[in-house]
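For reference, the structure is listed below as structure tokens.
Rather than the whole complex, this shows some of its chains in their spots.
As written, the chain order gives the labels A and B, with residue 1 at the start of each chain.
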Amino acid sequence: MDQKTQLSLYETMVLSRTFEEAILHDYHADKTPQWDIGAGLIPGEMHLSAGQEPVAAGVCAHLNASDAITATHRPHHLAIAHGMDLKLLAAEIYGRETGLGHGRGGHMHLFDPATHFSCSGIIAEGYPPALGQAFSFKARNNGAIAVAVTGEGAANQGAFHESLNLAALWNLPVVFVVEDNDWAISVPRRASTAVASNAKRAEGYGMPGERVEDNSVEAVYEAAGKAVERARHGGGPSLIEVHTLRLWGHFEGDAQAYRNDMEGIAERDPIPRYAKELVSAGVLSDEMIASIAADAKSSVDAAIAFAKSSPIPSGSDVSKYVFA
Amino acid sequence: MALTQTPNPSMTTSRKLTTAKAMVEGISQEMERDDSVFVLGEDVGAYGGIFSSTTGLLEQFGPGRVMDTPISETAFIGLATGAAVEGMRPIVELMFVDFFGVCMDQIYNHMAKIHYESGGNVKVPLVLMTAVGGGYSDGAQHSQCLWGTFAHLPGLKVVVPSNPADAKGLMIAAIRDDNPVVYMFHKGIMGLPWMAKNPRSLGPVPEEAYEVPIGKAAVARSGSDVTIVTLSLSVHHALDAADEMAKAGVDCEVIDLRSLVPLDRSAVLESVTKTGRLLIVDEDYQSFGLSGEITAIIAESDPRLLRAPMIRVAVPDVPIPYARSLEYAALPTTERITAAIKRIMA
């Protein structure tokens, strides 16, 4: 892999993590003394993707803004890797009138026409709309593809099955991605999924499937490259499952008492790990690490400043936007 | 006539079509006009739609625009939503409304909410058409109307034609609308050769494309003594009952709602202001649905408009039974309506 790509993958992951660390901070900052999920600058459920950046960076490196992504309740890494405007994203998370959805959506409901990005809080139900985006791309023969993402827990929902079958049958330009972070809230993979790899299931739809066992951005990049290429050139859908890592809780506030895989979790963080790899390969230096971090911080700071200084929606507009 | 009635396009033509053919004609004209319109669903291709809602479209437009799907309602209705998000205008058929339970998440959590959640930045222009209604012993899972369920959840327009001319005009309006529109057609008004049909399922339909505006009720019959608010097949039972009662000197006004979302509240209010009596005829389940909402229109405005208690002729809160004797005890028949008019006038 060329160094430019490596650096770019690293930068993408850092940007996503930097953004989420800022959100993490502000989310918890003003929920004290009695922690209240509905209070503060950022209220509501907050599902952060830290640890899963390799999936987003590795897949989205092959995409451009005319390709669609449908993501999950845990969408930030994908939104950022796909190039969503951080200001619009942040403003939506802070519930502001300047946000992507003018504050109506929130962090599970990001809709960005500029990057054909959307997500949903209902697990696996982002798969079907991706088929439709792919269908329209195919009908217009514009070379774009759709990427549909879901978790390993969600892969046991009916929508997963129906979508894979229909996409295969109609030879739609879709890449299905399963983020296997071992957990669906508190339920471990072995208690949710009767098979070791969802790539195995792809065979049941006559579709290529690949499981990436290592949470490495380069491994994801390789697998996604083939799948995206296939979709873009009429080869139809494929599935990629990545064994990734949920570094933090299911949502913020999750005490994770049920979790038995926390030992040494910091060492499994894919970002420092990749930094180390790139440093020893001579691609990255300590100075570059610092400057990438600084760039990320300044973008994120600007986005969050924009969000915080934006107006709060007026309650009297509550019925605006129900119908077009 | 006190109410503004939509100019009825059927006045200007003598050509008669069944409701099914009128619907298909509307779809076909729009598909010719706009190549972003396409049709998908189970058996909509070679079969032409189980209730003839798509007959001939495959032959006319080919398999690239008229597509049979697997029995995967979540996937293909979601596909329609995704295509609409990208600017296409899908018409997707849910074969029976009774099957909504396998795909409702796509409908009400996605199709219906995307526009709002996106703050108006993403439109979802599609038509979800679906067959409703009983009367031919198809049992508890194939005979429901369920429009109350769809109308309760925000973000979907809901239209329910009762005759061929409206069926065509509402279909065209639905296709052109930038919102998701649920289009519910009653099997008993389609004019199918294999099912008992209401005589009015064949009626005059103009040849050109036209819209019937979504959200305007029609006065199917003007009268001064009792307001009968209804829709779909029941409009015809209400008209039959009204004719019968006219002989007894009772003058019924029949309001055909045509659209539940938006609901033409002022049409109901104006009529009840005139008559002082409200009878609601609804083939959906009685409680927590349409009939309560119609009542609320009056109660929120002026409950004392009602000179007599409101009466509902609806499906009592029972699953639709199979045996004909039981099913017709549950359905809003002309007999039940006539009896109710007598009671309300007593």
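Following the convention adopted for this analysis, a residue touches a chain if its C-beta (ideal position, glycine included) is under 8 Å from a C-beta of that chain, and two chains touch if they have at least 3 such contacts.
Just so it is clear, the structure is predicted and the values come from calculations on it, not from any experiment.
In this file the complete complex is built from protein chains present as A x2, B x2, though only one of each kind is pictured.
Just so it is clear, only the chains that are shown with their structure count from here on.
The distance from the centre of chain A to the centre of chain B, with each centre set as the mean of the Cα atoms, comes to 41 Å.
Considering their complex, residues 68, 70, 99-106, 109, 111-113, 116, 118, 120, 122, 125, 127-137, 139, 146, 158-159, 162-163, 165-166, 169, 320-324 of chain A touch chain B. Interface residues of chain B, counted against chain A in their complex, comprise 38, 64, 69-70, 72-88, 90, 102, 105-106, 109-110, 113-123, 125, 154-155, 157, 178-179.
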